[in-house]
Structure formats: C-alpha cells, structure tokens
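All protein chains but one are shown in place.
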Amino acid sequence: MAKYILKRVLLAILTIWAVATLTFFLMNAVPGGPFLSEKAISPAATKALEAKYGLDKPLSQQYLTYMTDALHGDFGDSLKQRGRTVIGIITMKFPVSARVGGISVLVSLIVGVVLGCVAALKQGKFMDGLISVISTLGIAVPGFVICTLLMYLFGVKLRWLPTLGLTSPKHYIMPVAALSFYPTAYIMRLMRSSMLDALGQDYMRTAKAKGLSGKKQLFKHALRNAILPVVTYVGPLLAYTVTGSFVVEKIFTIPGLGGEFIGAISGRDYTLIMGTTIFLATLIVVMNVIVDIVYKIIDPRIKLK
Amino acid sequence: MSDKYLVDIKNERLSFFTPAGEVKALNDVSIHLEPGEVLGIVGESGSGKSVTAYSLMGLTANPGKLIGGSLMFNDHQIENMTEREMRKIRGSEVSIIFQDPMTSLNPVYTIGNQIVEVIMLHTDKTRKEAKERAKELLELVGINEPSKRLKQYPHELSGGMRQRVMIAIALACEPKLLIADEPTTALDVTIQAQILELMMELKEKLGMAIIMITHDLGVVASMCDRIAVMYAGRIIEYGTTDDIFYNPKHMYTKGLIRSIPRLDATEHERLVPIEGTPVDLLNPPAGCPFAPRCEACMKICLRQMPPKAVFDEVHYTHCWLNQKEMMEKGEANE
Partner (left out) sequence: MKQNPLSFQLDIKPEDFLPATEEEKQSQVIMRESVSFWKDGFRRLRKNKIAMVSIAVIIIVMIFSFIVPMFYPYSYEQQIKGANNLAPMQYSAKELARIEAGEKVFPHIFGTDNMGRDYAIRVMMGSKISLLVGLVATAIILVIGSIYGSIAAFFGGWVDLIMMRIVDIIYTVPDVLLIVLLSFALKAPLETLASVPGFGWVKTLGTNLISIFIVFALLYWVGMARMIRSQILTLKESDYVTAARALGVKNGKIIKKHLLTNCIGTIIVTTTLQIPSSIFTESFLSFLGLGVAVPLPSLGSLASAGLNGINSHPHLLFIPAVTISLIILSFNLLGDGLRDAFDPKMKK
C-alpha cells in the first residue's frame, strides 16, 4: 500500500509538471500578451511592466523562475488584477464555486443513483420508460439552454427564485439545478446499465436462493457491485465541478473560479492561468487517486498497481 | 398419500413469456420425492431439468409463469405461497447449489460474511454464534483452517473450495431438500469426485433429500435412487437407477445410455450419438417431441403426444413404441 501511494504521488507530480509545462509554453507561443490590449498604456510603460514581471527575459529563464517559485509555493501576483496574488484570488473564488459545485455533485449522485436503481428494478415498466426519457433529455439539452430556461421560467416569468448572485440559500437552487442536470442524467444511465448487469449475475441468484428480501438483495449484493462505474465518473466530475462552470457562473453572475479562469485566458493573465491550471490539474490527479483507493475498498479483487 | 412425500409435483406446466412468444418450458411434469431420497434429473440443455427444480424454490419468476399443476413441498403448497412466505423457506428448508462456483459467490464480500448472512437470516443466532456455526460448516465441508478462510474473498479460493463454500451455505440451516444444479460441471474431474463424495457423506450425516440435476449420466448412476429423464419440457422416462441403466425403455434413454463411453467395451463397439437437434419450444410439435430424432419413429408419433406407459409402480415412459408393445402383449394375453 505504501509503495502504491508513493508511486501514485510520483506519477501525480509528473502529470502536474507536464500539464504546467505544456500550458506554459503553449500560452507563450500564442501571439499577444497581457499588456498589449491595454491601449491606454504607452510602449514605454508596457516595457516597464514586462520588465517588472520578468516577461522581457528569455522564455526558458522565465520558465525556470516560475517553476522554482512554484516549488516554493509562490505562484506570483496576478498580472491584471493589481496587488493581488494568484493564491489570494484562488482562495477567494474557489470556495464560492466549490459550494455550488459540491452541492450539485451531491445532488446528482443521490438522485442519479436512486433513479438509476429504480429504472433497473422496473426494467421495461412505465417508471423505467419515464426515467429513460428524463435521462436522455438531460444528456441532450446543453447546459446553457437549461440555465436560460430555468432563469426565464422561474426567474423572469414566475419570479419565484432570484436570478443573480449567491446571497441566500434560495439563490443556490437554480445554479445547482442547472449544474446537476447533465451529471444526474449521466449517472442515471450509468447506474441503470450497471445495475442491470449486476442483477443478472449468478451471485444475485444465490442471494435470492438464500431467502434474502428484495431490499437486502439490492442494497447489499447488487449495489456494491454496480456502483463502481459511477465512482469512476464522479471522481473527475467532482474536480471539474468544484472549480466552477463558466456558463453557469456567467448566466447567474456568480463570482466563482470558472469565470475568473476564462477572464484570465482572454486577458492573458499568465500567472493566473498557470496557477488555476495547476490547481485544477492537482485536483483532478488527487481525485483519480481517491477513486482508485475507493475502488479497492469496494471491490477486493482489484489490485492497486 | 401425498403427505408421505417431501416433494410432490403434479402436472406442472410452466411457460416463459418472451418477446418472441410463449416458450413452453415445462409440460405436465410430475415428480415426487421421499425424505432422504436422491432423485436425478437428466436431460440436455433446455430440457427443463433446472426449471423444474427452480420452480420448487420460486426462482423461475419473471418471465417464467406457472400455468398449471400443483407443487407440494414439505407441506407447503408452493403455488399458493406469497413471495414473503417463500423467502422463509428458501435457504432454510430448501437450498440450492449452482453450477458455477466462480460466479455464484458475491466477489465483494468475504466467505464468512456470505455464510453468516444466511444463518442470521433464518435463525435467532447472534453474530458471534453465527460465526461459530460458519466455522463448523466449513469444517463439515472439508475446508481446513476455517477461521482464516472466513476472512478471505471468493477470488482467493480455488473452484473446488468455492463449491465447498456454496455447499456450506446451502447446508447452513440444515435443509430438508438440497437442489444440486450440475454441481460438478465447472470443476476439474478429480475435484468432481471429491465434491460428489462430500455430498453423499453429508446426506448420510444430515439426512436431507437431494435433487441432482445433471447431464452427466455417470454422476446419477453413482448417487441417485431414482432418475427422471427429461426431453423438451417433459419427463419421458422415469424409474429407479437400475431401471434406467439396465432396462431403459424409451428410445431417447437408450440413446443416452449408448452414448456413454464404457471402459469394458470391446474394441469394435462404437459410441452412438443421437442425431439431430432438440425441438424449438416456441413452436412445440403436436406429437412426441423426440419423434424427429427417433430412429423407430412411427406415423402416430408425429401426430399425437404418447400417453403414459406404466411398467411397474415406479417405472414409466411416454412412448408410442412402448404403448404398441404393451398393446400387443395385452392382445396376446387375452
């Protein structure tokens, strides 16, 4: 186990390093720069700014400086938001996105697993058909359509729910609903098919022959085997969702990390792009390790390599 | 009369309702079994041998449906029982061992968990007592180091071991009837013999009746008191083991016996296979289902299902040829 964890950590560091390097050089290879679009600044001032942030140095040197600083936990200042560090921006914006995202992943997981199980148990019956229709729709309708529909219906027409910001629990309802729509539908489908698969296994016949009740058969014997694909899906999903969805944040004007990231990309805020990318990559890599470990706990046959 | 039997199935008819149509899996199947008796059900795949046994446990539901007959087991009228009542007898009064021990145990739980589960379900034992009982059971089925095995997962055991665990689960509540559905088919030949020996030993010890479902005539010959030969959802010959092996009457049974390799065969004797394939149960023929493959097929065989031809208290067949012989004998007697 210790050897496995060591191996995974090394691999994780390698992946994060590769992602950071790729991002760094790609970002710099693209024409344009952080201070070019600001027309108000004179060429001399631009030069001064570039010198201040070390952008006038050769790329390889910039890269080494950045990596050394990053290793020491210093991700630099934002190039565009004067006087704020990258870490400061992330620690301020991430909790906002994480709250909305975390709640929505939880909602998708619960609703998706329950409805997926129900559909599998009622295979071919009306409930199965109904759930299938819902899940297919959920996969087919793009997120921005869901967002605007929700906003139009509950925000503009019925005026039941507030449309902008995140100031009260009520404000969470629409963004969470919009964010969980697709993953819920996806988990439902995953759960239904893996549940059907599990229900057809020989050990389920054994469970029935033992005289176990339907509930016990389902929750003890089928669910634990059927949940594995869902675990695989939810791990990375959690990483992506807690870092914020740009669309949802834009439409509901939520001050989260997703919007910040898109802003950074279009504004060429190099340090913020790097910081956010490394943060996201780390989250994803960590989630993948957690998924592997959870897998091992659920299914003893799996060997951690 | 029926109360002396442990199992008494009368004229069972069961169909599977599939999208393609009604599959008549069982037609007029009658079987009875005394306590402690071993019955072998022999037939090819799809002949209905497993379905017959499963229906005793109510394991055929969806898409299978009982459409006629009566099933009596240990004074329970199975066809009238609710699912809740059925659950009480499953695993306690009647248990089953499946064909493939590799897939019949849940891979994500320990052996101990899966044995304890059934004990706790049907008895008032505490978890600790159930664990003790599980240990006893593993010893009973010949597994050494039971306390260590209890903590292991199915994939850590060999096929033979797993089948022993399945037997331990089946015997946990000392059932009156054990259904063994091809219990040795998936095992190595040397392990097969061990498992059969174990089952006979346990039968002597615990006194339960066994229904042995198999397509291996060798297995039934060594174990069973009586044998039912099934073909296309019907019992076509029924008798004691001696009847079936030394005095087979139905052409299909004769064919089966002839297709067993014999060690004492002379050099020139060849194995005789039964030609043709089984009938399609979606469109069963009007006459005897075996007729198209039967070398002694007569015109009437294709038209009408043969009635029962009774030889003695136990031995009977469904075959026009036997009817004809009996009729001729009857005429000669008159």
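To keep things simple, chains are lettered A and B as they appear, and every chain counts its residues starting from 1.
Note that in this section a contact is a pair of C-beta atoms (placed from the backbone, for glycine too) under 8 Å apart; a residue touches a chain by one contact, two chains touch by 3 or more.
The shown structure was predicted, so the numbers you read here are calculated from the model rather than taken from an experiment.
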Looking at the whole complex, which of A:Ala18, A:Leu64, A:Val114 or A:Leu164 touches the chain that is not displayed?
A:Ala18
For the chain left out of this view, which of B:Tyr5, B:Tyr153 or B:Trp320 touches it?
B:Trp320
Suppose we count only contacts with the excluded chain; which residues of subunit B make the list?
19, 276-277, 279-280, 282-283, 285, 287, 291-292, 294, 296-303, 307, 309, 320, 323-324, 326-327, 330-331, 333
Quickly run down the residues of subunit A that touch the omitted chain.
14-16, 18-19, 22-23, 26-27, 29-32, 136-137, 139-145, 148-149, 151-152, 156, 246-247, 251, 261-262, 265-266, 273, 276-277, 280-281, 284-285
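The working rule: only the chains that are shown with their structure count from here on.
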Where the CA atoms of subunit A average out and where those of subunit B average out, how many Å apart are those spots?
54
Partner subunit B, residues of subunit A touching it in the complex
201-203, 205-213, 220-221, 224-225, 298-301
In their shared complex, subunit A is touched by residues of subunit B numbered 57, 59, 86-92, 95-96, 98, 100, 103-109, 117-118, 121-122, 153, 155, 166, 169
